[in-house]
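A single protein chain has been omitted; all remaining protein chains appear in their positions.
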Amino acid sequence: MPEIMVFAAEGRTVEQKRGLVRDLTDAMVKNFGVPADSVTVQIVESPKDSKAKGGVLFSDR
Amino acid sequence: MPEIMVFAAEGRTVEQKRGLVRDLTDAMVKNFGVPADSVTVQIVESPKDSKAKGGVLFSDR
Amino acid sequence: MPEIMVFAAEGRTVEQKRGLVRDLTDAMVKNFGVPADSVTVQIVESPKDSKAKGGVLFSDR
Amino acid sequence: MPEIMVFAAEGRTVEQKRGLVRDLTDAMVKNFGVPADSVTVQIVESPKDSKAKGGVLFSDR
Amino acid sequence: MPEIMVFAAEGRTVEQKRGLVRDLTDAMVKNFGVPADSVTVQIVESPKDSKAKGGVLFSDR
Partner (left out) sequence: MPEIMVFAAEGRTVEQKRGLVRDLTDAMVKNFGVPADSVTVQIVESPKDSKAKGGVLFSDR
């Protein structure tokens, strides 16, 4: 606890994800004062035909 | 903002998703009075062996 | 099934929510071909000091 | 209603999921007093390079 | 890990929630073979005017 869920379109590299989960966890430790080991992060990716902004699928942009 | 998450079993076509995200966004604009471009939609699909109703997997129905 | 989660800042009226859940459900029935009674909607509201865009709390805008 | 979302790393068998959704649903029926058929469960799995604890990806452990 | 989110309408007692989180955790330990201490549960409640089935708010039923 706490748990961080990141909802994003598919397509990031493992390096990007590695950096993201480290920095998100650091942000929780710094601001909420929790131990790093209590923080979980899950990146929930969907394909671009399942993600939209302004009513338009990413795959149609 | 606001964000709409749709949790569903896998299996819809891109056409179905295209229509869904357009109509969901229209519903937000009409009822919550937000600009379309501020609305995001993510369809979070799981395979039928990871979705259940009444304690029974969709893949077992 | 499917389930729709709407994540938004607090502050809408019951009338706005009444219209939203009706229209969101209609969108699911029309596009995903599911019976209305199988669709659930939950509006998950947070206060403006717990919602942010561009790194800035809504309450600070 | 209610809806149960399980966020986990990929890798469980269908047998494990079959048992899990049955037991989670039984827990809801027993404790919240709802009919089994009103309970939905979705297991939202991410690959091990998209799930982290303590700032470290599962795939890096 | 894994994390369980329960989305429900407001109104359950602490006793109901106490029993639910115990039984949901037991189900995860039994079926996914994880230690109990790695399992988190969050019950995300919304008022009845923010939860709907079949396009109708719980508060209108």
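Note that the chains are named A, B, C, D and E in the order they appear, and that numbering of residues resets to 1 at the start of each chain.
The working rule: contacts are C-beta pairs under 8 Å (C-beta built on N, C-alpha and C of every residue); 3 or more make two chains touch, one makes a residue touch a chain.
Predicted, not measured: the structure shown is a model, and the values here were computed from it.
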item: Which displayed chains the hidden chain touches across the whole complex; value: A, B, C, E
item: Hidden partner chain, residues of subunit B it touches; value: 1, 3, 40, 42
item: Residues belonging to subunit E that touch the chain removed from view; value: 3, 5, 14, 17-18, 21-22, 24-26, 36-37, 39-45
item: Hidden partner interface residues of subunit C, rising order; value: 7, 44, 46, 49-57, 59-60
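Convention: only the chains that are shown with their structure count from here on.
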item: Inter-centroid spacing, subunit B versus subunit A (mean Cα positions, whole Å); value: 19
item: Multi-partner residues of subunit D (at least 2 other chains); value: 1, 3, 5, 7, 17, 24, 26, 40, 42, 44, 51, 53
item: Category of the chain touch graph - line, ring, star, complete, other; value: other
item: Pairs of chains satisfying the touch condition; value: A-B, A-D, A-E, B-C, B-D, C-D, C-E, D-E
